[in-house]
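As structure tokens, the structure follows; a few thoughts come after it.
A protein chain is absent from this complex, but the other protein chains hold their places.
Right after this comes subunit A.
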Amino acid sequence: MKSVLGPAAVLAVLLLAWEVLHLAVANTGLPSPLATLMQLVVLLGEAEFWAHASQTAQAFAAAVVLSTVGGIALGILLGMNRTAGTVSEPILVNLYSLPKVTLYPVVLLIFGLGISARIAFGIMHGMIPLTLFTMNAILQMKPVYRRSAAVMGLTPWQTSVSVVLPAILPEVITGARLGVSLCLLGVLIGEMFASRNGLGYMVMHAMERGDMPTVLAVALLLAIVALLVNAALLALDRAWRH
């Protein structure tokens, strides 16, 4: 219940602030929440909107799956080997703090203009934080867990799957929650810059036309989706902690 209440409260506060801002600015530059909502309803009835939405959904889903699996696997690999972990942590942190937009031309050169470039961009945003979360969780795990696994004769693979992963699962879920939001961000940015479809493109295109209700309607929809995904993962997180 709480996991629904939290996002709902955030949404209510946002809406209120929005309405106040709209009244304060008092021009068409910022449509009111009601006007936005009505535009959203209109959009939801258009086939073109759904084509864009499905592009984004596909890229987002692929980015989430790949960056989650990749981030956890890489995090375990680096975390299990202390030297690899200490060497790669600053590299990852620095890599992540680069403004990733500057790397986008490189991504486009490698992947072309198709959906794979946007997936790659989503992964670039989402995977590194999850890798760092996973790696640090392993470095902070009680050493006696791995020693126990060793004396019970577990192989490194068995140790990873049946000791390390369950031991760090709460941290991994937190990292995945962060990673999922960042994947969505990455995919949308990718769509905004070099793409002819997807919700990110739709927002950019509407902006060029000065169609503010559409810009805000899509933004609202994305905010709702992001909050719902977060709430679902938060519920999962709580369920795992008993």
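Quick note on the criterion: a contact is a pair of C-beta atoms (placed from the backbone, for glycine too) under 8 Å apart; a residue touches a chain by one contact, two chains touch by 3 or more; residues count from 1.
Here, contacts and distances are computed from a predicted model.
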Expected UniProt protein name for the omitted chain (select from "Aerobic carbon-monoxide dehydrogenase large subunit", "ABC transporter ATP-binding protein", "Oxidoreductase" or "Lactate utilization protein C") would be "ABC transporter ATP-binding protein"
Per the whole complex, from A:37, A:80, A:154 or A:194 the residue touching the absent chain is A:154
Interface residues of subunit A toward the undisplayed chain are 142, 144-145, 147-148, 150-154, 158, 162-163, 166-167, 169, 242
